[in-house]
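Missing here: one protein chain of the complex. Every other protein chain is in place.
Now for chain A:
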Amino acid sequence: MRIMDSKQKSTTQKQSLSTLTTYYLLIYNSILTVGWTFILYETIKQVISYKSVDDLWKCHGLWNAIEIPLKICQTAAFLEVVHAMFGLVRSNPMIVFIQIISRVFLVWGVANYIPHAQLSLGIFLAVTAWSITEIIRYAYYALNLFQVSPQLLTWCRYSFFIVLYPLGVTGEILTIIKAMQTIYPEIVRNRYSIVLPNKFNFGFDYFYFLCVVLLAYTYFPTMYKHMFKQRAKTLNTSPSKKIQ
């Protein structure tokens, strides 16, 4: 789940953005808003077609329906690191990178790499949480480029996380656990790992690697609290106090 930028763009700073940058970012943010809307639409379409609990638990066909747009939208987010590096947006590139890497890893390093993990309720939960968050976020950014900042949208952006962030994390963890269950047996494990002996004397056990990744989620409570603080800071400032 994406952490919100604590810095609101001030009007004077926006004026210094060249027109070219503004239109580029407008196109970028618009495409991604549409992309994530499509992903959400396909996700809901799949899920309401399920007839049994088992269908939902395994999320049959969900990954196939959303795979391509999901890979495109999620990987394209790396451009935001570039935007931050070149000052097109006011964010710390390192923070943006860390936020993106966990999602991209789930898409490519878990679901894509270990196909059985695609058959998990976790995918549904994670993608739903991601898509709603991203639709709001990209729409917010797009409008912000023209100094339009509807209060409702801002409220949504800084409030939906309360449900969506834990939902997304749950989904991600479920997916990783499904992947770990799949590759636990040695015959399967070896297909996904680098095994000894080899001439560089290097081994990499993907199961244990996923264990370490799971440990990283212990950071969730801290992040969650941080987002509440950001929410309090943003939503409790009255419009007259905002820097114009």
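Just so we're on the same page, a contact is a pair of C-beta atoms (placed from the backbone, for glycine too) under 8 Å apart; a residue touches a chain by one contact, two chains touch by 3 or more; residues count from 1.
We take it that contacts and distances are computed from a predicted model.
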Chain not displayed: protein name in its UniProt record ("NUBP1 factor", "very-long-chain enoyl-CoA reductase", "Protein Abitram" or "Origin of replication complex subunit 4"): "very-long-chain enoyl-CoA reductase"
Selected residue (touches chain absent from view) among A:Ser18, A:Ser52 or A:Asn201: A:Asn201
Interface with the unshown chain - residue positions in chain A: 196-203
